[in-house]
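Okay, handing you the structure first.
Left out: one protein chain. Kept in place: all the others.
Think of it as A and B in the order they're written, each chain with its own count starting at 1.
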Amino acid sequence: MTAKKKARIAMIARFLIAIAVLVVMLFPVYWMVTMAFKPNVEWTPTTGETFWIPQDWTTANFTRLFGIQEDGAASFLVSTPIDAMPSIWHSLIASIGGTLLALLAGVSTAYGISRFKAGGGALPFQILQLRMFPPIAVIIPILFLWTYLQLFDTLIGLILIYGAVTFPFVVWLMRSFFDEIPREIAEAAIVDGCTPFGAFRRAVLPLVRGGLATTALFVFILNWSDFLIALVLTDANTQTAPVFLSQLRTAGGQEFGAQAALAVILVSLPVLISIVIQKHLVRGLTFGAVKR
Amino acid sequence: MARIELVGVTKKFGLFVAVDNFQLDIPDGSFVALLGPSGCGKSTTMNMISGLEAPSTGEIFFDGKLINDVPAGSRDVGFVFQNYAIFTHLSAFENIAYGLRVRKTDTAEINRRVLEVARLLDIEPLLQRRPNKLSVNDLQKVAIGRSMIVEPAIFLLDEPFSNLDAGFRGFMRAELKALQRRLNQTMIYVTHDQVEAMSMAEHIAIMDQGRLQQYGTPDEVYSHPANRFVAEFVGSTKMNFFEASVAEGSIRLEMPGSQPIPLTGVEAGFVTLGIRPEFLHLEAPSDSAPWRGEVDLVEPLGPRTIYHIRSGDHRFRVSAPPTLDLKTGEAVGVGVDAERIHLFDNATGLAVR
Partner (left out) sequence: MADITITGVSKKFGDIVALNDLNLHVDDGEFFVILGHPGAGKTTTLRTIVGLEQPDAGVIQIGGQDMSGVMPGERNVGIVFQNLALYPDKTVYDNLAFPLRQKGREVSKQEIDQRVRGAAETLRISALLDRKPGKLSGGERQRVAIGRVMTRAPEVYLLDEPLSALDALLRMEMRSELKRLQHELKRTLIYVTHDQVEAMSMADRICVLVQGAVEQVGTPSEIYDQPRTIDVARAVGSPPMNLLPLTVDRSQGLCLRSTTVLFNGSADQNLSAITDGDLVHLGVRPEDVVIGGDAASCPFTARVMAVEPLGSETIIDLDVQGVIIKGSVLPTAQFAPDESVRWGVRTDRIHLFGADGVSLYTAAGQAHMTAAAP
């Protein structure tokens, strides 16, 4: 067998393996999306056949989320109306708020560490240590603390905890983006007359736009998908969407269809955001600034 | 030790022709420099010889054997890169030994050969250090050692000294040249620095825009450039170029106060006249001086001084001994060594004389 033929077979094999892996990974997503559009009949088919593709597409599951009752929504017995809107709202506010808080604190910390070696060698590691505690290990003490501070079941409380928990990620990610910017760019701006903060804002920050967008998106996803913290630290007043989803059962039983539909909605938001900010996720902004 | 031949080698990246119909014959055991400005195709040519790239068309032969389809790992070529590509997690010793370990050489043999190479390169005391504790200069030596130790038939070096400081560069050049002579290895050296090429190579292949411009000894390339590009590129002080016309057995420039210079054996017409600064000399301004002008800029270099002379719209450089202490604005006469004039065709750039 010639080297060329061997190479071709290897390439095809690699391709097939990649396809197999892709199928395995994407199947749950596929299933979830199709489930959201299936009517009750196809959820619990009496004939025992599996509906790989919904035959009777319906949006009843989605409308059910917002209080509208229709035939065909997938649950054992359609009974009391449910409203997912408040929980989605809470999720949005808490996630966005937490992300902004983490960014505000984290970006300036990261710049301080990168440019001025703030905190000596120890600070970056100490910040990272914060995140080494899995939240589940400290969530009970935090519950006590939050209750004491009267932050339990408040949006402010959620925003604060989300910000704190994702702050180390922001520092960690942004620090490496700042490290790539040569210090002379900020210095050139200073020599041109900027204050150190002005130099940061006008000369350096525009260069890490891509990194900032990536970090913001990453942190937002972390907050948006959080289940544990919200479960413990909220109650009826500020319930977030993931918690709402997990508790979606009425007298009629577990609302599979509504759950699938809500899941689809929740997953699609980060995807949409990524598409919108796509061009900011492009690297290569610093090319040409310095000699290599 | 291997003879390398490139026959009609062309490399295209899409529509971009990086190397165009390259023809070269490198005898066994010689030191050849591939010289040219950035983007001229020299690194691409190097990559094709080493096997990292395949030519679009053309053949490459090592010792008469066609090696186009031989993968890079099997070609018995040693490669030293510009940014030394050293493994940062291994000590200097391990870096050099790497090639042998991959080939499963036994430990005693590895030790012996690494020490030998280290002695050759004068880095014995540094063998146990990690790369982050070594200077740039020593890192480059480790890189060379790493390629050397497997005793490849051919050594390819891609601008290996461009990251080193000027003083050390000169030293490494001499070391490399001595090394090559001792090992009698075929060495191909890629550079954009013509001083480097001139001082080290037995033969220089000058490239521009993917094409071979001239292949010859340093002296040939300097004194008998094949075309205008080579004439301009080679030489520590750029050659001067003038537009001139040949008629009736002499050549003259459109420069105020310039006399025609007698010239035979050249067709009448318009040409470009080239002459190196050291073949012009300054004298007192008088009517007998072939050219005239005034000093525009003075560049003292130590052993000689470069005077930028202006004559009308023309500007050119003359190399003169430092004792001639001329000032800006002084009027001078310029003598021309007619034996050292080069003429280039205006359209093709080829040397006519």
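FYI, contacts are C-beta pairs under 8 Å (C-beta built on N, C-alpha and C of every residue); 3 or more make two chains touch, one makes a residue touch a chain.
Note that the structure is predicted; figures quoted are calculated from it, not measured.
Pick out which of B:Phe93, B:Phe233, B:Trp291 or B:Phe344 touches the chain that's been left out of the picture.
B:Phe233
Touching the left-out chain: which of A:Cys194, A:Leu217, A:Leu231 or A:Leu269?
A:Cys194
Just to verify: which one of B:Asp25, B:Asp165 or B:Glu283 makes contact with the chain not shown?
Candidates B:Asp25, B:Asp165 or B:Glu283; residue touching the omitted chain: B:Asp165.
Among B:Lys42, B:Arg113, B:Arg228 or B:Arg276, which residue is in contact with the omitted chain in the full complex?
B:Arg276
What residue numbers in subunit A mark contact with the hidden partner chain?
For subunit A, the residues touching the absent chain are 182, 184-185, 187-194, 198, 203, 206-207, 209, 284-291.
State which residues belonging to subunit B touch the missing partner chain.
Here the touching residues of subunit B are 37-38, 165-167, 170, 174, 177-178, 192-195, 198-200, 217-219, 222-223, 232-238, 276, 278, 297, 299-303, 306, 308, 319, 322.
Keep in mind that, in the parts below, only the chains that are shown with their structure count from here on.
Would you mind pulling out the distance in Å between where the CA atoms of subunit A average out and where those of subunit B do?
55
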